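One structure is given below, represented as structure tokens, and several questions about it will come after.
Heads up, one of the protein chains got dropped from this complex, but the rest are sitting where they should.
This part shows subunit A:
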Amino acid sequence: MGEMEQLRKEADALKDQITAARKAVQDTTLEEAAAGVAVVGRVQMKTRKTLRGHLAKIYAMHWATDSKLCVSASQDGKLIVWDSITTNKVNAIPLKSSWVMTCAYAPSGNLVACGGLDNMCSIYNLKGKDGNVKVMRELAAHTGYLSCCRFISDTEIITSSGDCTCILWDIETGTQKTSFAGHQGDCMSLAVSPDFSYFISGACDFTAKLWDIRDGNCRQTFAGHESDINAIGFFPNGQAVITGSDDATCKLYDLRADQELITYQDSSIMCGVTSLAPSLSGRLILAGYDDFNVNIWDSLKAERVGALAGHDNRVSCIGVSADGMACCTGSWDSFLKIWN
């Protein structure tokens, strides 16, 4: 027992040292540094399109890299690929398990993936020979629900799960390449860095972790939230991480300063954050909440500069297209809306 005590003491001492090191570089705050930056002014966006067709709660959506197509997953057991401009359904893929929680579009546009309570990540080939969309692979190894998945390429995909781990898969062989363990709570969400060498995961242990994709190690851990982290994303420059939590706040952490830079919160916001996405320049952060709204934050000044109200139930997912032109929100009211 004494040894454990000693080890724990050692760990605590190191933690204190790290906290001190972080404090030592706090020569200013982001807010102070951004004081001279021009204000953004009120951002008003309108719904340009409404994508109708799902029959139940929408849990996830993801844009394709062409900024026109997107995929959404709903608990009616369907994965729908939409042409967001015409609002037509390009594909309506029936799923084996209707308890789907996540979906992803491959950067190439050839594949989509989804998963949920079935603990598996199913990969579908959209460009099959005979035009039919079929399951290409079923990646099974997780012992908990699949909360999020993101493609690195047509051959690799990363998944996060309620079993507290993330896995990098080789799609062709259908096997695990690397397992990323370390979180103490369900992993709820993940995001890949713009250069595809790192990814970040947010979990129900209130922390976010940065992982090196190639060697499987956790490089950094960010704490500070008081409740589950539901959403996570990279700042467009790949050097900072944005998280959204049930404690109704979003936080910005910087990788090089190894700490939190700023918190986005307001006393009038009581409901948890379900999803978030930065605008192309990173100046705006759009976050979806349980109170049916999306709030738009000025990332440098931590001020709310706008809101998107139009859904009749929780906003469960949000995404900004690659060209930054439009933002898509999905909700429990079964609709997707395109805004800008």
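Quick note on the criterion: a residue touches a chain if its C-beta (ideal position, glycine included) is under 8 Å from a C-beta of that chain, and two chains touch if they have at least 3 such contacts; residues count from 1.
The rule is simple: contacts and distances are computed from a predicted model.
Asks: Using the UniProt record as the reference, specify the protein name of the hidden chain from among "Large ribosomal subunit protein uL4m", "Trafficking protein particle complex subunit 2-like protein", "Regulator of G-protein signaling 6 isoform X1" or "Origin recognition complex subunit 2".
Replies: Cross-referencing UniProt, the chain left out corresponds to "Regulator of G-protein signaling 6 isoform X1".
Asks: Mind listing the subunit A residues that contact the chain we can't see here?
Replies: Touch set of subunit A with respect to the missing chain: 3-4, 7-8, 10-11, 14-15, 17-18, 21-22, 24-30, 33-34, 37, 40, 43, 45, 48, 55-57, 67, 75-77, 85, 96-99, 101, 108, 117-120, 138, 144-145, 147, 153-155, 162-164, 172-173, 184-186, 188, 194-195, 204, 214, 218, 220-221, 227-228, 235-237, 239-240, 246-248, 254, 256-259, 261, 267-268, 270-272, 279-284, 290-291, 293, 299-300, 309, 312-313, 323-327, 332-334, 338, 340.
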